[in-house]
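Yeah, one chain of the complex is gone here, protein chain that is, but the others are all in their spots.
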Amino acid sequence: MTAVDVLIVGGGLTGCATAWHLAERGASVMLVEAGELNGGASGQNAGSLHFQIERRFLENGPALAEQASRVLALNRLAIQDWRALDQQFGPAMEIVMHGGLMVAESDAEVALLERKAAREAEFGVPTQLLDGAGVAAIAPYLSPGIRAATWLADEGHANPRTITRLLAARAIEGGAEVRSHTRLADIGRSAIGFQVTLASGEGREQVRADRVLLATGAATMRTGVLFNLHLPVFPAGLTMTATERTAPMIGHLVQHVGRRLSMKQAESGNILIGGGWASRLQRGETGFDLSRPATIDPEALRANLKAAADTVPRVAALNIIRSWTGIVALTADQLPLVGAVSRVPGLYVAAGGSGFTLGPTFARLLAAEMAGERGGDGELALFSPDRFDHLNGFMG
Amino acid sequence: MSGMFDLAIVGGGPAGQAAAQIACAAGLGVVMLDEQPRMGGQILRQPPSTLGVRDWLPGATYDDLKAQLHRSEALPGLDWRGGVSVLGLFRDADGFQLLATGRDGRLTIAARRVLVAAGCYDMPTAFPGWTLPGVMSAGGVQAFLKSQQVVPGKRFVLAGTHPLQLLVADQLRKAGADVAGVHFAQGLGAMVGQLLRDPLLPLGNLRPFRDAAAAFVNLRRAGVAVRFGQRLVRAIGSERLEAAEFADGTRIACDVLATCYGFLPQADLPRQAGCAMQRCERTGGLAAVIDRWQRSSVQGLSAAGETTGVAGAEVALREGRLAAIGILLADGLLSESEAERRAAPIRRELAKLQRFADLLARIADPRTAIAGLADDATILCRCEDVTRGALIRAIRATAGPEDASALKLVSRAGMGVCQGRSCEHAVRALLAEQGAAPGGGFTARFPARPVAIADLID
């Protein structure tokens, strides 16, 4: 029987990056992915590197905003991690960090920006508040209706279609075994670790693993079942849209504090538009069917495009060529679920929220923790799955 | 918005027209949408009413179709919307919402049922030089003649495997073009061999064969060379096409090279809607899977004509009739027995026609002719300029993609303005050649045609 130090379940960004870090440390690693590598949210998102407080944290009242803003400590690390990836992998990842703006139009939005900037300063994220003239100087492509913005010089975007596979390739070069189209069929636990049954087109196979990481995104609730656990991560469908290629127009990541919107221009010249507009999850027999893509909601799509054209008027004349959907994972308190699951020794999880921007950081910190390295600053403490342990009082 | 239609028909060709006649006669509220300004489909793509045309599309092949077209254009109760591109189909509680754009911007059509009869398009075939201006699909060249009364060049070379090129060449010749030759990659013996495989087929009764034979004779009489076993290998030119080169080294000077290797179903809308699809064996196109009433796997969505597999106008119009009868049956406007009674003769004709369609597909089989045509520097994805070599490198990379959709994301092939209509079949063939399983093709996305943001949000 194959025996590995770590079995990683899920071939998305976090899973592949963790495999790479662990392989570099000399651990024996196997990564299994039920479908194609990068087939989930890691490859479906629009590639924003956003380090300001997210709008979704601000739209559900001050208490939640207060708690959620604590993720900023991680954002600071993520800036460093993306710069490091850029150095280690070069242009193939198309990492561009030329700055990002979160814009405001109304008085209320300007006031919200001010409070947000103050909170960011508290956590050491160097956001700058700009007035209308200041914004226009940096981003003349924005609508004259934009009255203020917060600017963060480190924001930007990267290519979500290639990054995960580049990380997987490094993991493989470092000795990790990566298997796609292979799913977790069963799990048995013993004093010496996990007995894992893998299933693929070639049949079934037993693998013994000391530790298991579930990096299964929106499917985490389902993979938790194999461990008799509630891992409370909820799927949500999102919509993104690409325009045809066009000459350089938008040099930054653009978000809106009062409307759901993110925009950026990829290296290829296409403008990518998203920002959290819903797509519809398909229903299955016993819940949402995550094996089928979420479907476009035309009204949500139009609202998203309206927000884009209101913010950057020149995009109105551009053709869109493709709208696509992805399924992301959310938690009840909006913070990701990352770290060891105390109820099942040896089990780790990483899912839920901003998995593209924060994935490299989750991976680096998790790899260190799983490799037994001490001396970290407890950066992941806030995201411990144990905060929902009460759900598992009768489980495990 | 104009209320709820009983039936929205996408495509104004023979299949759509045939369905509209039956549906309108039964009192259904029917809307028909097509990208062309006038009804007809590609087979009868009409010139603008402003142009005077002598003897438009003469011949028996076109006569019945023209008669149906004229009846359809005068059909009371049919709401015709020409110049409209359908971008997406969305299911709701009442049926479907069709999001479309035209000259006046966005159009939303609500319909209880939808029939997609969107026709087909020429299979784009990649070979060195095929992106030069002047290299066109034979169907595209023919459309300039038929619908625009324009001879789109001076000296024409036709090449491929499909007998349609004989008709196009003859039409070009009649319009005064210099046709330098028609080139079949397959040998004459192979073509005749296919004909003889089913000796009981009364080919003389079948119009496509009769027309191809007549065109062949006309071309020969006019001194136009029709060559067999002449495989096109390269288009030559710098800023525009200058010559076509064949496997035996022959070079023929021309400013238009029309390629004719077969046709792929227009199936963006059923694919977007999640219909079950099947692969066309010889061309690699994806066709909607339908039941005996032309119903797709998606409730309320039917398909007819080339969208369900390329078999020609005669098959298409009968499938359109069958689809409409199936819809009347589902609506309770026909009893089961009445529907079966009306469908029976149509099914008999279809069974016979399908044998001819299969024969034609065998004769025109492009696979041998196009295998190995593209070299590593040849662009397969015309929109994103992705070469065969780049795709092979992507497939072979460590942790590389295994299916067509994953290869698209890594390589950008299929991510441009045509959304893979030009390259998908070639990308899937390449994956298979490289030992991978291409899967179901690229994931079809909204919008089916590019659309300006302003036109969507206004």
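Quick notes on this one:
Order as written gives the chain letters A and B; numbering starts at 1 within each chain.
Just so it is clear, a contact is a pair of C-beta atoms (placed from the backbone, for glycine too) under 8 Å apart; a residue touches a chain by one contact, two chains touch by 3 or more.
One rule holds for everything that comes next: contacts and distances are computed from a predicted model.
Name of the non-displayed chain as stated in its UniProt record, restricted to "HTH-type transcriptional regulator RamB", "Oxygen tolerance protein BatD", "Formate dehydrogenase" or "(2Fe-2S)-binding protein": "(2Fe-2S)-binding protein".
Although one chain is not drawn, the whole complex shows that of B:M136, B:A316 or B:L430 it is B:M136 that touches it. From the options B:Y62, B:F127 or B:F144, the residue with contact to the unseen chain in the full assembly is B:F144. Summary of contacts with the chain left out: across B:R112, B:K408, B:R421 or B:R445, the touching residue is B:R421. Listed here are the chain B residues that touch the chain not shown: 35-37, 42, 47-54, 83, 85, 121-122, 124, 131-137, 139-141, 143-145, 148-154, 175-176, 239-240, 255, 266, 379, 382-385, 416-418, 421-422, 449-450, 452, 454-455. In the full complex, chain A contacts the hidden chain through residues 244, 316-319.
Throughout what follows, only the chains that are shown with their structure count from here on.
Mean C-alpha positions place chain A and chain B at a centre distance of 41 Å.
On the side of chain A, the complex with chain B involves touching residues 16, 36-39, 43, 161-162, 165-166, 168-169, 171-173, 178, 180-181, 242-245, 268, 292-293, 295-296, 298, 301-302, 305-306, 308-309, 315-324. By the touch rule above, chain B contacts chain A in their complex via residues 88, 90, 97, 99, 274, 384, 397-403, 405-406, 409-410, 412, 415-417, 419, 443, 445-447, 450-454, 456-457.
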